[in-house]
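In this view, the complex is presented without one of its protein chains, the others remaining in place.
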Amino acid sequence: MINKEVKDAKEAVQDIFDGSTIMLGGFGLCGIPENCISALVQKNVKNLTCISNNAGVDDFGIGLLLQKKQVKKMISSYVGENNEFERQLLSGELEVDLIPQGTLAERCRASGAGIPAFYTPAGFGTEVSEGKEVREFNGKSYILEKSFDADFAIVKAWKGDTSGNLIYKGTARNFNPMMASAGKITIAEVEELVPTGQLDPNFIHTPGIYIQRIFKGINYEKRIEQKTISDESK
Amino acid sequence: MINKEVKDAKEAVQDIFDGSTIMLGGFGLCGIPENCISALVQKNVKNLTCISNNAGVDDFGIGLLLQKKQVKKMISSYVGENNEFERQLLSGELEVDLIPQGTLAERCRASGAGIPAFYTPAGFGTEVSEGKEVREFNGKSYILEKSFDADFAIVKAWKGDTSGNLIYKGTARNFNPMMASAGKITIAEVEELVPTGQLDPNFIHTPGIYIQRIFKGINYEKRIEQKTISDESK
Amino acid sequence: MSLNKFQIAQRISKELKNGYYVNLGIGIPTLVANYIPKKINVVLQSENGLLGMGPFPKRSDVDPDLINAGKQTITTLNGSVLFDSAESFAMIRGGHINMTILGAMEVSENGDIANWKIPGKMVKGMGGAMDLVSSSDNIIVAMMHTNKKGESKLLKNCTLPLTGKKCIKKIFTDLAVIEVTKNGFYLVEKAPNVSIEEIINKTEGKIEISKKLKDIEI
Partner (left out) sequence: MSLNKFQIAQRISKELKNGYYVNLGIGIPTLVANYIPKKINVVLQSENGLLGMGPFPKRSDVDPDLINAGKQTITTLNGSVLFDSAESFAMIRGGHINMTILGAMEVSENGDIANWKIPGKMVKGMGGAMDLVSSSDNIIVAMMHTNKKGESKLLKNCTLPLTGKKCIKKIFTDLAVIEVTKNGFYLVEKAPNVSIEEIINKTEGKIEISKKLKDIEI
């Protein structure tokens, strides 16, 4: 197998350049590549286009990149929970492209899978379909959506091996697998990095072929946005 | 959870009607729904359109349906290894639609995923693209391919639970997962059927939502087409 | 007496059938989970990648890697499945979800829905709503009949940017249960002691009254 291990986040993101288009896995703050985001903040790379379902909160996740004004454009489905984001958007400093969540996921998958475009019903008859081809199949209307072209994809997994095979846990999987397949360069950070051969080949979520660099992340905070608890007296 | 267990193959296929379009999982003879094929032979349902990567061999797999002239049309990527198939094809008794293997897989996935059509490079400039829309994206030519419309999908898994969650083993996975998602009615036969809650939710290949009926299969033959052995003296 | 949001959720719960896979939006729809009849099996989908959503965890079981689409910590159940976002929306777009229950700002008499954007206000995004409403034949809206200004939310035409066109089949409000037909709104149930006139007055779009009109039972 091919060894893709790098030392740390700093080494993994070293060639991410100003103006890059980057996919970042995660849903809300769940399953986000915390180490690489920190390294990007430190590197202070600018004018990024970030493809990510959400934009983090003010002081965590992609919010950290927004605070340092490193982001030129966000491509997301939902960007609430972030005051600095709102300020930059309203002042015109930040561009935002909002797209339906399923379309976002499928456009990522299409990018990795060599499908340049596909038809989806999501957004037909809404402003999402403006300027896009509309076409009827079996009496229902669909719009044409295209794949992305991302320079880098950065994903977070639970376990990985040195050949890049990845396993996710719980709902921290979300956008990570399809983004992993879609980067020209894909970087994976994992909580546990094991030697090749330790993972069951039947139960790997992301095959290593999609991964160019992998490292063991450190100090995961895994911040929770809405800690909801059952009434234990019940 | 929702209990989808049925008694056996006979019960599972009872409403498959003459003229049905059926997807059948498997690659070669690996991962094919042996029990359901036998039940279809017994039921002697006719004029089937079968979507399956291969057509079995003379006396096994879909070959058994061909021998009883139950198949009107095969939609496959490769149909060698079958003399009766060849006879019926040359005599005009059987229609065959040959499509590239990746297009077959993606059309099945699209059927389950609500994607009515997508663009693929496979077959551009060949007879596969005849009569199809050709379109250029980023300087490369692609052809438009559409999803299928299958009345039934029949798949074979290694393990399943009564709510229809499935796990496959080895390369017996192949077309089974995308076909499972694509049937109006999907029937799963499994080697081992366990109560709901026994399978790790992180490692399920086919979510139970796609499955309408599941049963524990019996007497799997798992015939091998090419038994190739290493030279053990090395 | 108009219904409160819990009673709306309770009424909607009667629409659930055994074996349904259901996606619940944020707000009143989420409350429906509390009223699922014990006799029937219903599986809840969370579009961030979970089928078989369980209740909130005990304090000791909170897992940051297990949240729902509202970013709340949750639990799995026996038989739950976890998957990625592409698979999740494959399920949704592919019509495998039997019922979707959503909140709305406006619904029009031809079934258009607006629930994601108010021009001039901060736009947070549509999330999965556009995929959900365009993908199923069974989209139900749970909302108040009027907005905070007392204006009808059941309109001839939506005034806000649409989430989806001609996709809503049934509306459950504090005042009524209303179907959307080719001829516009169709009043099939009303809250007890609410007059037909009040409902007509608070419905801007064209509305017909069912001859079998009855009181909402909860």
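As written, the chain order gives the labels A, B and C, with residue 1 at the start of each chain.
As a convention for this text, a contact is a pair of C-beta atoms (placed from the backbone, for glycine too) under 8 Å apart; a residue touches a chain by one contact, two chains touch by 3 or more.
All of these numbers come straight from a predicted model, not from anything done at the bench.
Enquirer: What shown chains does the left-out chain touch?
Expert: In the entire complex, chains touched by the missing one are A, B.
Enquirer: Given the contact definition stated above, which residue among B:V79, B:I154, B:A188 or B:I214 touches the chain not shown here?
Expert: Looking across B:V79, B:I154, B:A188 or B:I214, the contact with the absent chain belongs to B:V79.
Enquirer: Touching the absent chain: which residues on subunit B qualify?
Expert: Those residues of subunit B that touch the unshown chain are 27-31, 53, 76-80, 86, 89-90, 98, 100-106, 108-109, 120-128, 158, 168-178, 205, 222-230, 232.
Enquirer: Can you list, in ascending order, the subunit A residues touching the missing chain?
Expert: Residues 1-3, 109, 111-115, 161, 163, 165, 181, 196-197, 201-202, 204, 207-210 of subunit A touch the chain absent from view.
By definition in this document, only the chains that are shown with their structure count from here on.
Enquirer: In terms of CA centroid distance, which chain is the most far removed from subunit C?
Expert: B
Enquirer: For subunit B versus subunit C, what separation do you get between their C-alpha means, in angstrom?
Expert: Taking the average C-alpha coordinate of subunit B and of subunit C, the gap between them is 36 Å.
Enquirer: If you average the Cα atoms of subunit A and of subunit C to get two centres, how far apart are those centres in Å?
Expert: 28
Enquirer: Once you find the CA centre of subunit A and the CA centre of subunit B, what distance in Å lies between them?
Expert: 33
Enquirer: Scan subunit A for residues touching two or more other chains and write them down.
Expert: Answer for subunit A, listing residues that touch two or more other chains: 106, 120-121, 168-170.
Enquirer: Provide the list of subunit C residues touching at least two other chains, using ranges where the numbers run on.
Expert: Subunit C, residues with two or more chain partners: 82-83, 89, 92-93, 135.
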